[in-house]
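Worksheet for the structure shown next.
All protein chains but one are shown in place.
Going by the order they are written in, the chains are A, B and C; count residues from 1 in each one.
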Amino acid sequence: MIRDYNIHTDLALEDKERFESDQVEISGVEVEEIYNEEKEIQITTVRILTENGAKAMRKPVGTYITMEAPNLTAPDEAYQMEIAKEMALHLKDMLKVEKKEYTVLVVGLGNREVTPDALGPLVVEELFVTRHLVKEFGKFVLKNHTLNLVSAIAPGVMAQTGMETSEIVKGIVSEIQPDFIIAIDALAARNTKRLNRTIQIADTGINPGSGVGNHRNGITKETMGVPVIAIGVPTVVDAATIVRDTMEHVIKELKIETDELLLEQWIAPHLHGMFVTPKDIDETIARIGITVSEALNLLFQENS
Amino acid sequence: MIRDYNIHTDLALEDKERFESDQVEISGVEVEEIYNEEKEIQITTVRILTENGAKAMRKPVGTYITMEAPNLTAPDEAYQMEIAKEMALHLKDMLKVEKKEYTVLVVGLGNREVTPDALGPLVVEELFVTRHLVKEFGKFVLKNHTLNLVSAIAPGVMAQTGMETSEIVKGIVSEIQPDFIIAIDALAARNTKRLNRTIQIADTGINPGSGVGNHRNGITKETMGVPVIAIGVPTVVDAATIVRDTMEHVIKELKIETDELLLEQWIAPHLHGMFVTPKDIDETIARIGITVSEALNLLFQENS
Amino acid sequence: MIRDYNIHTDLALEDKERFESDQVEISGVEVEEIYNEEKEIQITTVRILTENGAKAMRKPVGTYITMEAPNLTAPDEAYQMEIAKEMALHLKDMLKVEKKEYTVLVVGLGNREVTPDALGPLVVEELFVTRHLVKEFGKFVLKNHTLNLVSAIAPGVMAQTGMETSEIVKGIVSEIQPDFIIAIDALAARNTKRLNRTIQIADTGINPGSGVGNHRNGITKETMGVPVIAIGVPTVVDAATIVRDTMEHVIKELKIETDELLLEQWIAPHLHGMFVTPKDIDETIARIGITVSEALNLLFQENS
Partner (left out) sequence: MIRDYNIHTDLALEDKERFESDQVEISGVEVEEIYNEEKEIQITTVRILTENGAKAMRKPVGTYITMEAPNLTAPDEAYQMEIAKEMALHLKDMLKVEKKEYTVLVVGLGNREVTPDALGPLVVEELFVTRHLVKEFGKFVLKNHTLNLVSAIAPGVMAQTGMETSEIVKGIVSEIQPDFIIAIDALAARNTKRLNRTIQIADTGINPGSGVGNHRNGITKETMGVPVIAIGVPTVVDAATIVRDTMEHVIKELKIETDELLLEQWIAPHLHGMFVTPKDIDETIARIGITVSEALNLLFQENS
């Protein structure tokens, strides 16, 4: 039987599902599911507790919260505000900030010019930054605002800058010394049904090989020296993954004995560097971008 | 055996290839191939001469010239100018304009906000329009320029306008009465190896069901009342097509007898409305956009 | 004394003010002012009733409603929704549509690439178009929606298309035959204090010489055959106007007798084709664009 040994997904939820299909329990991994009927949001929390669990899940030790909402991109602003509020709650939980006033750096990863990779830059565009205002006007900055110092950057991708994004972010971090980083990125899912209806929040930061643009270096607590929360939304599926998945299904159904290496060869190598994305990705990405930035605005401006 | 009865490609070249693999001759279809070694451009001209040929090829009667250049999107401006010159020659041949000074409407089809669908709008952005200048200043307009009246529009897609693109174009045509229309569109190919290295020029206009955005109504001589030349560049492959093609290949190799209808079912229906595109589509589309607009600028400004 | 004989403003409100400063009553012009204290909106309605009034005001006979709100571009979504509601009311009054279900064409005038001229295209981007949905799915289109057919176009400016915008719009109108047109445009004011805090709604359409891009031909009931409501927001002041106004003020203060023709000469002729705009025009125009599109969405989706 073909084993999906090299199938990539950025969603811990999908890694977990691989095991479910084989009815295997993974030691070192805890899963908790809550369904909010009223809001129609499924919240799945995957906690990878040990290095063993991390190996099985191919993801670093940490907490991964996935919010699934079928109507995430429906043109319904009130509903999207509900999602944003829910998201802000989970982010607050994960951050456990103790400072009364903190400095945060929001990093919008991805390429503004490639529609399904533009999520990060779009969130930064919509974000309400305050660091310069608080620094200049102090507590008189704006009535009803906290004094949290919010800064943001959309650094572009390596093909545009010639630099690893992690190099750019690390440099900025050393200058402005934020208390934590929030990094937003478009993700690759394994299953097209996840696209544009799923938000993953993780306290593990951005790890090498993840994201639509496939980061070579990580943006993590280890590399940056401060906690990094990653917010990711799957917007593409790797083209080879889709072909492989369908083939696996067919071969299972036809009860064919075959050699998986041979199959790998048949999967057109020209699918390398190709991704699958929905035709209405422009509207979708614009809507999710607003929802995520709204969640962050709520989080940062909340009066403690 | 599985027959690709519902596989869609916008390239006449790929329709022709279906028959080659079965070593079938199609009556009513002529094919001519020329390889320009120096420029490394393969020119294939497919002429569909009869309704029979049209039915077999699933494309209207007409002439389809395909230019294939592996280095089409290499960062080499001199080479791209060569491509533009070659393209201008084929366009001139196809147009057979007899008027000394003509009016042309260039239509950039597609959605500016979806990277692989942005070719048309990008070409219009780079185009040198002159109609307003010639109308106001006549032959004094610009030294070394012909008095051709060049106008252009990027009307957007139906989801943005609420109108069929053909409705918009027809309205404009009735007002400015061009001698002919040149419509630029991003196309769907069947094979990823065609992507971003192929340009198709056809005298059949834009037909229903073609293009990344899948036009419902045509922009053709029949609907517009003037000749319509279509310039198309494949930038996506339909996601279902890629899966179907690979599966077909595997089943052939494994010599499995199977039911094609069953296979259709296994191809995930959630692939509907999804496309496959390369990760570096932003740079690619920008370069091809410049090459195509350069070809049009050469064509229109040429002194007769 | 210098008379502002050739000072241009697109705001009827500012034309009226010229006379006030001279304490002159203009026959054929009615003015009504209402201040909404709670919402901090000043509503001024200028009704030009006769050709005499039109001549004095240098604007066509018709009704001009100006909404002035100092906080129009403050980052306060709730307040902007109030403005949008107020605007929708005035538009409804002005339209007097009797049909239960109507077709409307929204035209976003201006150049997307020039920040202060981008208002029209931005509104079209945010608008909820429905014509294609209603045409395809009829009354099942979307629950809680009326069956008004909303279509929209951002045709670009003459330097991009080679065509008069009025030609493009007229062509589209002849195809889709809307019951009325709503045209959005960035305007030139005379006084910088009007910028980005004023919205003008007029039942006279778009007239030659108006707008940031200075339309040469009109988009009016006369040229289009259907009513045209114009929504305009001043985003620039003509550079020569600012210089002339300040100079006039100085000369008045210094009680200098001078020759106005001489003064005209001194106003640098290289100011021709230059405009004055605020540095934060990017944020401002984005906010007003959302407010105007929100007003239109409210207007069109209202159940009668």
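One rule holds for everything that comes next: a residue touches a chain if its C-beta (ideal position, glycine included) is under 8 Å from a C-beta of that chain, and two chains touch if they have at least 3 such contacts.
For clarity, every value in this text was computed on a predicted model and none was experimentally measured.
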Chain not shown, its touching partners among those shown: A, C
Touch with the omitted chain, as defined above, among A:151, A:214 or A:297: A:151
Hidden partner chain, touching residue among C:45, C:192 or C:217: C:192
Positions on subunit C contacted by the hidden chain, ascending: 111, 113-115, 159, 192-193, 212-213, 239, 242-243, 245-247, 249-250, 253-254, 256, 258, 263, 266-268, 270-271, 273-283
Residues of subunit A (touch criterion as defined above) contacting the omitted chain: 124-125, 129-133, 149-156, 158-164, 167-168, 170-176
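In the analysis below, only the chains that are shown with their structure count from here on.
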Chain contact graph, described as a line, ring, star, complete graph or other shape: line
Cα-centroid distance, subunit A relative to subunit B, in whole angstrom: 36
Chain centre separation (subunit B, subunit C; CA means) in Å: 39
Contacts with 2+ other chains: residues of subunit C: none
